[in-house]
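For reference, the structure is listed below as structure tokens.
Heads up, one of the protein chains got dropped from this complex, but the rest are sitting where they should.
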Amino acid sequence: MSGPLITAHQLVKRFGDFTAVAGIDVEVRKGEVFGFLGPNGAGKSSTMRMIACVSPVTSGELRLFGLDPATHGSQIRGRIGVVPQMDTLDTELTVEENLRIYGRFFDLPRAECRRRSAELLEFAQLTERASSVVENLSGGMKRRLSIARSLINEPELLLLDEPTTGLDPQARHVLWDRLYRLKQQGVTLVLTTHYMDEAEQLCDRLVVMDQGRIVAEGSPRSLIEQHSTREVLELRFAAGTNESFEAQVAGLGDRHEVLPDRILIYADDGEGALAAAHARGLQPESALVRRASLEDVFLHLTGRTLVD
Amino acid sequence: MSTHRLATPGAFRVLTWHLVAYKRFWKANVLSSVVQPLLYMLGLGVGVGALVDSNTGSSDVLGGASYVAFVAPGLLVTTAMALGAMESMWPVMGGLRWSRGYHGIIATSLTPRDIVLGHGVWMVVRCGLASAAVAVALACFAETRSWGLAPGVVISVWVGLAFAMPIMAFSVNAEMDGSFAAVQRFVVIPLFLFGGAFYPLTQLPAAVAWVARATPLWHGVVTARQFTQGTVVWAAVLGHLAFIGLWVVGGTLVAERRMRKKLYQ
Partner (left out) sequence: MSGLLFRIAPPVMAVRRPHRMIERHLLAYRHQWLIIVSGFFEPLFYLLSMRAGLGDLVGTVRFGGAEVPYDQFVAPALMASSAMNGAIFDSTGNVLGRLKYFRLYDAALATPMTPADVAVGEIGWALLRGQLYAVSFLAVMWGMGLIGSPWVILALPACALIGFTFAAIGFAGTTFMRGWQDMDIVNTALMPLFLFSATFFPTSSYGKWEWVVQLSPLYHGVALVRAANSGVWTAGIIGHVAVLLGLALIALAIAARRLDHLLRK
């Protein structure tokens, strides 16, 4: 199979007369890690649910493995793994039973379910908790179990809706490592995230969504190059006074953005911009030079920040 | 606490918490509280009653009363029992585990004791409403209409508490393993059926009858029946009520101890 794994053409999702996804075009190739980035309500989950063949397409064309979800949903779902935004673990079962019964939903033989469950428990570092009731797991453990469960059918394509939301930084890094290993095994990954660092770490290619539309597309690097400068200077003045400094920072860099809590100055040479600011007599409470990130791209594209 | 007295006792502030949640459901709830006993009266009372009353000899067993008149106080008291038991299972577990409302309550100046007593007051309100609804339904039939229904409601509430408080104590430490279904099926339903509401205990094997006599339900039913049939013996009434009271007080004490342990662990 050499064509793209997923193709979406003018894909639309409406709930009543509210349009959650307003005609997007996406292509995901085999073996790549593809990301959907966007603020709350952008339509990421709606898109993911259509791709997962659990939400009917309102209009437009969607194909997975060349098949139409409307007619071959069951077959397609048999070849993919899904980690929904909210865990749907079976709270009446133990950790290990969750994996096992899920495998049965995919028609795997019992012995095979047991074998893979044991492997995946290892993968998710949950072997010690195998016989705990799911209710008693921590949030991070539940998330890892969700991911392990989605792998029970050895999917060719894995869909992850905000896989790391609610995890502490360490748990997040463990998870990134696991996803990276899957990628090396040739699994195609599609994920959504609010986190720019996550997208930068994991994604080969991504689209930025806002209000149901795709506002930018490309590799993390190319997006940063197109929509930002190499470096960013962040200046913080006394609370509530940022606005009043707008005129004084003009021209320090290529562009600037005034946010409620800080001013961002886009410049290829951040240190130079900071020196220039000091030269103008500006006395910020704090100043920070950092590399540009997808956060800045998003801010530029939508005029809004992406912190939740 | 001695220097700073609260304006309203804690239990009543917990009651307000219950009332707020109930506001959304009370209409449907009151409706089913009236409809269900009416149906029971029409079904068991009138339908089965016709069969019983046409059988010569039954009237002696029932102490001369018609079957409907015999069953009426039983209906009153079993309604309160079922409600008191029901509302002290899932809602208590919910307050501790899912909605975690109890944790919210003790984050204020209120204590586990207030939660337990507040639940008691709440059960008085709920059982009172439900058995009053039954009394209204019973007053619709000439055979069961009597002023004895009014003290019957009070007795029902007392019985409701005698189930609510011990079951609350049980629910605090219950697991989601079907133990509530077991309480329902091995305590509430057998008592409903064998507790003296639908026929005198003399109909039952002696051993079963004695078990029934040990529970608060039977005491409530016979006391309420004395009032509806106008055969009140005050000494007996006091004795029965005191026995039921043992269950209320015992249940409350255990519930409080367990609740404290659970919430402050």
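Lettered A and B in written order, each chain numbered from 1.
In this text, a residue touches a chain if its C-beta (ideal position, glycine included) is under 8 Å from a C-beta of that chain, and two chains touch if they have at least 3 such contacts.
Small disclaimer: the values here were computed from a predicted structure and weren't measured.
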item	value
Contact set of the excluded chain (shown chains only)	A, B
Of B:Val48, B:Val154 or B:Ala236, the residue in touch with the unshown chain	B:Val48
Candidate in contact with the missing chain, chosen from B:Pro151, B:Pro190 or B:Gly250	B:Pro190
Per the touch definition above, residue among A:Ser74, A:Gln170, A:Gln185 or A:Ser286 touching the missing chain	A:Ser74
Those residues of chain B which, in the complete complex, touch the missing chain	24-25, 28-29, 31-32, 35-36, 39-40, 42-44, 47-48, 50-52, 55, 58, 61-62, 67, 176-179, 181-182, 184-186, 189-190, 193-194, 198-199, 203-205, 208
Absent-chain interface as seen on chain A, which is shown	15, 49, 52, 54-56, 70-75, 77-78, 82, 84, 86, 88-93, 97, 100-102, 104-107, 153
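We take it that only the chains that are shown with their structure count from here on.
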item	value
Whole-Å gap separating chain A and chain B, where each centre is the average of the chain's CA atoms	54
